[in-house]
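Encoded as structure tokens, the structure appears first; notes follow it.
This part shows chain A:
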Amino acid sequence: MNAPASKLQPAAATTSPVVEAKALSLTFETADGPVRALSDVDLSVGRGEFVSFIGPSGCGKTTFLRVIADLEQPTAGDIRVNGLTAEAARRARAYGYVFQAAGLFPWRTIEKNVALPLEIMGYSARERRERVARTLDLVNLTGFERKYPWQLSGGMQQRASIARALAFDADLLLMDEPFGALDEIVRDHLNEQLLELWARTNKTICFVTHSIPEAVYLSTRIVVMSPRPGRVTDVIESTLPKERPLDIRETPEFLEIAHRVREGLRAGMSDE
Partner candidate 1 sequence: ADDVTLQLKWVTQAQFAGYYVAKDQGFYEEEDLNVEIKPGGPDIAPPQVLAGGGADVIVEWMPAALAARERGVPLVNIAQPFKSSGMMLTCLKESGIETPEDFRGRTLGVWFFGNEYPFLSWMSHLGIPTDGGEDGVEVLKQGFNVDPLLQKQADCISTMTYNEYWQVIDAGIPEEDLITFKYEDQGVATLEDGLYVLEDRLEDPEFVDKMVRFVRASMKGWKWAEENPDEAAMIVLDNDATGAQTEKHQKRMMGEIAKLTAGSDGTLDVEDYQRTVDSLLAGGSDPVITEAPEGAYTHEITDKAL
Partner candidate 2 sequence: MTASTPIAAPGSASAATGTVFRRLADGKALPIAIVVAAIVLIWYGFTVYLNAPWQIGLYQRADTEWTAADLVRDTMAQERPVLPAPHQVLAEMWKTTVEVRPTSNRSLLNHAWITLSSTLLGFAIGTTLGVLLAVGIVHNRAMDKSVMPWVIASQTIPILAVAPMIIVVLNAIGLSGLLPKALISTYLSFFPVVVGMVKGFRSPEAIQLDLMRTYNSSRTQTFFKLRWPSALPFLFTSMKVAVAISLVGAIVGELPTGAVAGLGARLLAGSYYGQTIQIWAALFMAAALAASLVALVGLGQRLVMARMGARP
């Protein structure tokens, strides 16, 4: 039960897509009528891809990530993760999730918060210490190990929650606006780090962001969504090389892709 994550990856999965949504719909029942958060979403994410989701606020990005994570049940359609149902994948600890809000436990210090998934997944005390130190360093929080969440600034809390998701080795990372509350420099740094991690480990990453440059810089594919009912209006393949220095952002190719994304967003907005 407490076996380290992701050892249940079936062999077949290496060829099949990591995330596969077919005609996915989700409607929330609220007191004053149903809210359609996702409508007929078809999407397939292959192994090792870096897919960004971009779209106006409230369009269903978070909801889609939550469906992948088996935190929300679709009302129609089908979702497969690593060829398994979402639930089976979750049970196999197939992914790490960074929530939009930090969601740290107030009674745990920062290092204990980061150690939480490691404790649950049964890592040894030594390995826990090591990994906590490494990931806290990655997000520039060394020195704050013993602080409680309320003693940290908003951005620091968000970084702690990123560290928490990176501390264990999931092949799939679901990240919901992880860098929303960070300054440009830290953000650039973490973007680089994330790319580096991704290239090194061949993880698959689903990444929600509001920043078009960030999406273009990071992704192999950019999924543009439109609001209410949330659907996929455009999928843009990136032609950028896998190796991406920060100043790639000034190349015409980059700007061209960013422009296409912006157009896609606008188009989705206008037919609302």
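With respect to how the candidates were assembled, all candidates are chains of the complex that A comes from, given by their letters.
By definition in this document, contacts are C-beta pairs under 8 Å (C-beta built on N, C-alpha and C of every residue); 3 or more make two chains touch, one makes a residue touch a chain; residues count from 1.
Here the structure is a predicted model, which means the values were calculated and not measured.
Comparing candidates 1 or 2 against chain A, the one that touches it in this complex is 2. The touching residues of chain A, counted against candidate 2 in their complex, run 1-2, 66, 69-71, 90-93, 95-97, 99, 101, 103, 105-109, 116-117, 119-121, 148, 150.
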